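Presented below is the structure to which this report refers.
In this view, the complex is presented without one of its protein chains, the others remaining in place.
A and B are the chain letters, set down in written order, and residue numbers restart from 1 in every chain.
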Amino acid sequence: MEPEYAIIGGGIVGLAIAWGLLKRGRRVIVIDGSDGSFRASRGNFGLVWVQSKGLNRPEYARWSQKSVALWRGFSDELQANTGQDLALQQNGGYWFFSSEQEMEATVEKYDALKARLGGNYPFDVLDRVQLRKEEPEIGRKIAGAILHHQDGHANPLKLLQALAQDVRRLGGRVLNGKTVQSVRQNGHFRIECEDGTVVEAAKTVLSAGLGAAHLGPQMGFKAPIRPQRGQVLITEKLPRIINRPSLVARQVAEGGVQIGATNEEVGFDDGVTTAGIAGLARAAIDAYPILGRAQLVRSWGALRILTPDGFPIYQQSDHMPGAFLVTCHSAVTLAAVHALLLPDWLEGTEKAPDLEVFSEARFGRA
Amino acid sequence: MKRDLAVRRLDEPGRPVVVRLDGRDLELCDGGNLAAELLAAGIEPFRRTPVSGAPRNPFCMMGACFDCLVEIDGVTRQACMTEVAAGMTISRPGAVSETKND
Partner (left out) sequence: MIEADLVVIGAGPAGMSAARQAVEAGLSVVLLDEQKRAGGQIYRNVAHVSPARADILGPDVARGGQLVAAIQHPRITHIAGASVWQIEGGTRVAYCVNGVAAVASGKRLLIATGAIERPMPVPGWTLPGVMNAGAAQILVKQSGMVLENAVLAGCGPLLYLVAAQMCRAGSPPLALVETQSTADLLSALRHWPGALRGWRHLVKGLGLLAEIRKAGVKRYSGASAIAVDGADHAEAIRFTVRGRQHCLSCETVLLHHGVVPNTQTARSIGVPHEWQARQRAFVPTRDEWGRTPQNGVFIAGDGAGIGGALAAELAGAISALQIAGDLDALTPAQRDAAARPLRRALRGELALRPFLDRAYPPYQGALSPADETVVCRCEEVTAGEIRKFAKLGCLGPNQAKAFGRQGMGPCQGRYCGLTVTELLAAENGQSPDVTGYYRIRPPIKPVTLGELASMPATGWQPNGKQENDREN
């Protein structure tokens, strides 16, 4: 029988959506790229994060919060089904500041957002002394931090593996090593790959990360996405130094400290630079001086998928009804809503979340 | 744990100097290859793996396998790429303590 959904792109976004659809009994096939493809799902920072998002777009803050609230249940279910420990920790996360003025400016923005969210934005402002109690290894250059209690982190690689396993267990078909060349609609969708593979399905979801820039226009989307590089470091395994994650550093369950990240507009270049990693090292040592003695084991560049305003795109194609575009740069945070709520939007049920604010209409007419 | 490793010196050992290993004094040959000298002194294991606590000793002796990692003056280093120097402080964080990290 023909699949009901063909999901183009088997990263965290595509697999989470596939998983959600499969749990509702839909027939799903996932078409995934090759070993060397750019894969933000393999290079990210693993944050399950609320703070600083949607400061001028409360809908995005709410969408992130919704996902964060559902993450524990989502993770528990994946863990029970696959035996993979996603190492979810939701004990809060920091934003560090090197001056009190900067911190005050951000607190103002958070207060404003909090009001628009009806008070649901639990954060504390920690001065130097209070921060040192929470993070004994914090450096003197850090003047203070905002601790947001809805922040956390997980193991994004385990998330990917658990999804890959469970999608198959639920009866999803996954084709690996494919490069989609064309998508046509004639009643149903006909997806042709470079190697001659043809997939036909009633509906299709484009969740191919940077691949959407090339495939999207074919399918009637604007897909105004661009790559932005983040260089990341990971150290040797260390005894526990860092209690809560921040964008500067987090300590993963296995013991290594992950340090991030740059924001560079360098096109499709996922390399690392001496200047980049040296700068990251300096920032990490400023935050946690004891890291000066830690050995760097690996560095990498990962390409974020960015829209002009940084918000996700959820759009059904006007030209090809039944084709959907899903793209974001916080796939780990949003994995829970992508798995649990987005299928309602795809199916058009009455429980469908209102995602109009994330449609392509905001980019104006082509 | 000290073991009589079947290692035999072909030359006269060099000038002995005192280093600290896990808080105790140990005599090793000055300027010698640290991994070789520790092997000759019967020191084993060099470390325990972070994943399962399995014992490890040097494997390749040329800086490629990283099984000879020890902490020298607070920094993780490959013993096979290090020379013995008087007063160096060596510790084997995994090997000596039984408690795993975190």
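Just so we're on the same page, a residue touches a chain if its C-beta (ideal position, glycine included) is under 8 Å from a C-beta of that chain, and two chains touch if they have at least 3 such contacts.
The shown structure was predicted, so the numbers you read here are calculated from the model rather than taken from an experiment.
S.K.: With the full complex in mind, choose from A:Q79, A:N120, A:Q161 or A:N243 the residue touching the hidden chain.
M.R.: A:Q161
S.K.: Which is it among A:S98, A:Q185 or A:N243 that touches the chain not included here?
M.R.: A:S98
S.K.: In the full complex, which of A:E192, A:E236 or A:D344 touches the chain missing from this view?
M.R.: The one listed residue touching the chain not shown is A:E236.
S.K.: Mind pulling the subunit A residues that touch the left-out chain?
M.R.: Answer for subunit A: residues 10, 32, 34-36, 39, 41-42, 49, 52-57, 60, 95-98, 102, 109, 157, 160-161, 164-165, 168, 174, 176-177, 233-236, 247, 254, 259, 262-263, 272-285, 291-300, 309-311, 330 touch the chain left out.
S.K.: Kindly note down the residues of subunit B that lie in touch with the hidden chain.
M.R.: On the side of subunit B, residues 3, 5-11, 32-33, 36-37, 39-40, 44-45, 49, 51-52, 54-67, 69, 75-76, 81, 83 touch the unshown chain.
Going forward, only the chains that are shown with their structure count from here on.
S.K.: Let me have the rounded angstrom distance from the C-alpha centre of subunit A over to the C-alpha centre of subunit B, please.
M.R.: Roughly 43 Å separates the two chain centres.
S.K.: Would you mind writing out the residues of subunit B in touch with subunit A in their complex?
M.R.: 50-51, 74-76, 93, 101-102
S.K.: Which residues of subunit A touch subunit B in their complex?
M.R.: 236-240, 253-255, 293, 295
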